[in-house]
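Let me begin by presenting the structure, written as structure tokens, before commenting on it.
The complex appears here minus one protein chain, its other protein chains still in place.
Up next is chain A:
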Amino acid sequence: MAEPKFHKADAKDLLDDRGYRGTLIRGQNPALLMEKGVRDRIIDSYYWKEQCFGLNAATLCDRAAELKFIGGTSGIMGKPTPFLCLAFKLLQLIPPKEVILEYLNFSGDEGYESDEDRPKEEPRNADDEPAARNGDGSRILDPNAEGKLGEFKYLRCLAAFYIRLAWEPVEIYTTLEPLLTDFRKIKRRTKNGFQLTYVDQFIDDLLTKDRICATSLWKLPSRANLEDLDMLEPRESPLQEEADRSDDDDGDIELLEREEMEMDRDSDAGAGSSEQGD
């Protein structure tokens, strides 16, 4: 059967906890990925009723482009941020993977028309992009995801958050890890105030923490675990080369230190002998 061409404007079907018949995520209703309390607050919030009604994957970009901060809930009443409301909307829409990748890596150049021109497909030159292939086998889903690709950084964060909630572990690691080289500043709403953070910091939180943006994230198998199961290749850090070099330097320093110490000892011994001579 073809894809349905329409979906409901409201979230009635999603919130029907007995007769939900839509797409499942890991065998359950996607709405359950957020906790009951925060879910209710989202549905009661004015932003949800006014701005999230009747959105589809394209019009959601309008709202995401207007985002000014990420975050979970704020204030004593636990008012949900627009970021969280839009994430919940994404859980209702469940856009296909390519749409999410477009959110994540929209580059803003209008050059490509056809699919062949898209930079996403294959790296032009494997030597230029060393992280394009991780080791020999496993390919990172999107080599161009590195650096400052997502034109709208809050849209990028939103997509990353959704990926962490909805996708499979291997995909999560391969898709989100290239984003660890995105060092742009972002604003984060805390319970009472704002905090400065960075995109890579947020991604790292997504991969390592179990609770973020007022949502308890589902238990992601650790990277080491997946590597043991041969589902993931070991991650090569962009700083690896530098770390190796500094290791070498450290070795040199140690050598130097040892030589110096020996020289000192020799000189001390020389001094002692001279004293003895007196």
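We adopt the following convention: a residue touches a chain if its C-beta (ideal position, glycine included) is under 8 Å from a C-beta of that chain, and two chains touch if they have at least 3 such contacts; residues count from 1.
The working rule: contacts and distances are computed from a predicted model.
Participant: Can you pick, from "C2H2-type domain-containing protein", "Ubiquitin-related modifier 1 homolog", "Metaxin-1" or "Ubiquinone biosynthesis O-methyltransferase, mitochondrial", the UniProt name of the chain not shown?
Facilitator: From the listed options "C2H2-type domain-containing protein", "Ubiquitin-related modifier 1 homolog", "Metaxin-1" or "Ubiquinone biosynthesis O-methyltransferase, mitochondrial", the omitted chain resolves to "C2H2-type domain-containing protein".
Participant: Among A:L32, A:A57 or A:M231, which residue is in touch with the absent chain?
Facilitator: Checking each option in A:L32, A:A57 or A:M231, the one touching the absent chain turns out to be A:A57.
Participant: With respect to the chain omitted from the figure, which of A:L15, A:V99 or A:M231 is a touching residue?
Facilitator: Per the contact definition at the top, the residue touching the missing chain is A:V99.
Participant: Out of A:A9, A:L24, A:M77 or A:A224, which touches the unshown chain?
Facilitator: A:A9
Participant: Could I get the residues of chain A that touch the absent chain, sorted low to high?
Facilitator: Given the touch definition above, chain A has residues 3-10, 46, 49-51, 53-59, 61-62, 65, 95-96, 98-99, 102-103, 106, 108, 110, 151-152 touching the missing chain.
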